[in-house]
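Then we have chain A:
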Amino acid sequence: KEQFFPVLVYRTGAYAPNGVPWANGYLDYLKLVNAQGGLNGVKLTYEECETGYATDRGVECYERLKGKGATLFQPLSTGITFALTEKAPQDKVPLITAGYGRSESADGGVFKWNFPLLGTYWVNADVLVQHIGKKEGGLNKLRGKKIALVYHDSPFGKEPIPLLQERAKMHGFELQMLPVTAPGVEQKSTWLQVRQARPDYVLLWGWGVMNSTALKEAQATGYPREKMYGVWWAGAEPDVKDVGEGARGYSAAAMQHGVHPDAKVVQNILNLVHAKGQGTGPREEVGTVLYMRGMLSAMLGVEGVKRAQERFGKGKVMTAEQVRWGLENLSLDQAKLDALGFAGVMRPVSTSCVDHMGSSWVRVHSWDGKKWSFSSDWYQADEQILKPMVKSAADRYAAEKKLERRPPADCQS
Partner candidate 1 sequence: MTVAVVSRMPSPDAEQPRSGSASAADRVPSAAPARRSAGDVILDVQNVSLAFGGVKALTDISFDVREHEVRAIIGPNGAGKSSLLNCINGVYTPQQGTIRLRGQTFRHMNPRQVAEMGVARTFQNLALFKGMSVLDNLMTGRNLKMKANLFQQALRFGAAEREEIAHREVVERIIDFLEIQPWRKTPVGRLPYGLQKRVDLGRALAMEPQLLLLDEPMAGMNLEEKQDMCRFILDVNDEFGTTLVLIEHDMGVVMDISDRVVVLDYGRKIGDGPPDEVRGNEDVIRAYLGTAG
Partner candidate 2 sequence: MQLDDRNLTAAKPPPSLLNVNGIEVIYHHVILVLKGVSLQVPEGRIVALLGGNGAGKTTTLRAVSNLLGGERGEVTKGSIELRGERIEALSPAQLVHRGVVQVMEGRHCFAHLSIEDNLLTGAYTRRDGKAAIAETLEKVYQYFPRLKARRQSQAAYTSGGEQQMCAIGRALMANPKMVLLDEPSMGLAPQIVDEVFGIVRDLNTREGVTFLLAEQNTAMALRYADHGYILENGRVVMEGEAKALAENEDVKEFYLGMGGGDRRSFRDVKSYRRRKRWLA
Partner candidate 3 sequence: MLYRENGQFKTSYRADQQIFPIRQDRIAVGLLLAVAFVVVPGLAPEYTFRAILIPFLILSLAALGLNILVGYCGQISLGTGAFMAVGAYAAYNFHVRVEGLPLVVSLLLGGLCATGVGVLFGIPSLRIRGLYLAVATLAAQFFVDWAFLRIRWFTHDSASGSVSVSGLQVAGLPLETPAQKYYFCLITVLVFALLAKNLVRGAIGREWMAIRDMDVAAAVIGIRPVYAKLTAFAVSSFLVGVAGGLWGFIHLGAWEPAAFGIDRSFQLLFMVIIGGLGSIMGSFFGAAFIVVLPILLNQVPGWFGLPLSTATASHLESMIFGALIVFFLVVEPHGLARLWSTAKEKLRLWPFPH
């Protein structure tokens, strides 16, 4: 009895330094589950497929692994997510896009197969604005301030814009937008503009080499790193490692997790997987930011299957459709999380037919020149702002695609 997990990764190309730890974490978690006896006796199998962060290769991987009875997909790229969003409903395979993908897909009423668990870029952006507001002494203090968004010029980088614009309108701060052409190795003019405009804060919506380059350019133009806040994809070790001291003071969002070398689940992996020589990557990497993220993503998928088994039969192999139900009815309360070894790592996640996000808890962590550590308390994205935005965007999508909202009855399917 085997439950098959396809694993879309990128271990080569421009984004490899970030892709590799994620992939290692993902695999190690699956291995851990097997080492602990599988899912009520069902063994997990998996196969990696290299996407190179390119959409067409991602689609090819999807087609190939889908045919092998995939449980669910985690595309790990906004572009691939967009393409698969169109294919998944026909193929009846759920997509988990934990912390990325299209923000409006949080609306399960329209996006039946998408699960942006943990939060979306809108959540991310919303919390960063809240955090900045708090530093300033209240969101109303933001009036007249200037916030620059330095973003990766791609759908990924553009996702937060609508939310930030909304927030800017609300609080009266000025939003300056500075796109950086992918992959982002040339940012001199961007930072010259930052130096000229002297924004009060810079939001960094980058990925891969763009992040470290931005930090270096900030250093070279003397922009204080303390005033820079990154999306959660701009807040891991590879982003700051080779900048080192130069990045001290820089902060980034941490949707749920950060660095957790001491978490119980990490210890489990070290003991049950790495100690047996089955670790996927180097031992030192275990517990780092992106590694944790990969692990978390895997856990969410596994929990989805577990939940499905609760309804459709423990110890059975679940079909993709059944897993979808599981993902839609997740309820990971603190006790369950603690039991899984995620105590201190994350807060509860529970999804529903309408809410495919399940949680919007975010912290902020900062780089002290050597390591990341949390520098804020938990925040939650502002429902009041998010909900209407998600709904209207989802409706628009539905109209364009001539889709009906799911009737309540469908929620039980």
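How were these candidates chosen? In short, all candidates are chains of the complex that A comes from, given by their letters.
The rule is short, and it goes like this: a contact is a pair of C-beta atoms (placed from the backbone, for glycine too) under 8 Å apart; a residue touches a chain by one contact, two chains touch by 3 or more; residues count from 1.
None of these values were measured; they are calculated from a predicted model.
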Chain A in this complex - touching candidate among 1, 2 or 3: 3
Complex contact set, residues of chain A against candidate 3: 9, 11-12, 16, 20, 23, 48-50, 52, 54-56, 59-60, 63-64, 66-67, 78-79, 82-83, 85-87, 90, 102, 153-155, 158-159, 161-162, 179, 181-182, 393, 400-402
